[in-house]
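Just passing along the structure, written as structure tokens.
Every protein chain but one is kept in place in this view of the complex.
Coming up: chain A.
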Amino acid sequence: MPDAISSTKRYLVVDGFINSRGITTIKLSRTYDISSSTTSPVETLATVSIEEEGGQRYLLREGSTKGTYTSANLALNTIKNYRLLIRTTAGKEYASDYTPVKTTPPIDNVTWHPTDTGLGIYVNSHDDANATQYYKWEYEETWEIIPLLSPQLEYKNSIIQEITTLFPKVCWSTAQSTDIKISSTTRLTRDVVSDYLLRSFSTTANQFRYKYSILAKQYALTPEEYNYWALLKKNTENIGTLFDPLPAQITGNVHPLNDEAELALGYVGVRSVEEKRIFISRSELPANWNVLTGYEVCVPPDTIYIDRPKPPPPPVADILRSAFGLGSSSWPLAPVYDGSNTLIGYTSATLDCVDCRRRGTAVRPSFWQ
């Protein structure tokens, strides 16, 4: 291991955009050591506001999630330029460049087509005014999960007993898009996005075991912001092959106001958001697809034997405590008997196999239908 660069600099990271029609959410954090295994340090108690060029300011408040600042539901003037102003508790000030408001055209539709190799989810949009041209998308996907194993037992008070509270039968798992999805229509004679591949799945993707939903979010970008995301994508996502390109530095449009030595990372654009949600059920997909459950590793379940190793086996209570006691992630499923109907143990599975809340929430999302 080479000497890590112990940069004492903890640069401000600004993640978010100014929503011209709605609530603006900005997350402030700091860069941190490569070798650190924690989550990124949040920047709390900062003063964050949206400033209209030559006009008024709208304050963002830090909510219960530290480092996340939200505005009121705003409707900004689309012919003005706006910027984000940040003042940290240390007194450092940062501002993004004044940026014109891009009004995002609505998503025409979100479609999906099964192919031989899997499923593609596509987004279509257009702007008759030819004013958008640069598009960025994010998505949030949610799918139902139903564990294969439903335990009838639990380990409580040092014994195996009938379960008192059943695990939820259904949960909903949610994931955010992590890769940068951008496209431009500048090569086309009309400002039309046709079947942009937003998400693709193989034929076995477990998201489609029951029901799946995707919320596509569309943003219009300025050319500068488009270039920023394109560069960031190349530098951090399309890297790591044998022919590693030489890496480069990317900062964005947020700059320190009172300290030239400071630096901020991130690009704060100003735009509206358009969203569209669709649902896909397993029954709509080709029947011959071998869709996985996501619980393949859980079957067949393991068995905890109480009659071995022989002779003589340790006390049953010890076996059970080490298998299911405090600190264990296993859960008893059902008793196991031998040929003479003697209890010799219990089948078991990890908590992840039986409790779907480990992978999502048991609270039915409000949009779920």
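A few notes on this one:
We take it that contacts are C-beta pairs under 8 Å (C-beta built on N, C-alpha and C of every residue); 3 or more make two chains touch, one makes a residue touch a chain; residues count from 1.
Assume contacts and distances are computed from a predicted model.
For the chain of the complex excluded from view, the name given in UniProt is "TonB-dependent receptor" [choices: "Glutathione import ATP-binding protein GsiA", "TonB-dependent receptor", "Sugar ABC transporter permease" or "Dihydroorotase"].
Contact with the undisplayed chain is limited, among A:Val192, A:Ile250, A:Ile344 or A:Ala362, to A:Ile250.
Residue-wise, the contact with the chain that is not shown comes from A:Tyr228, picked out of A:Tyr155, A:Tyr212, A:Tyr228 or A:Tyr295.
In the full complex, chain A touches the omitted chain through residues 1-2, 4-5, 7, 9-11, 13, 15, 29-37, 39-40, 117, 133-134, 138, 176-180, 184, 186-187, 223-224, 226-240, 242-250, 265-266.
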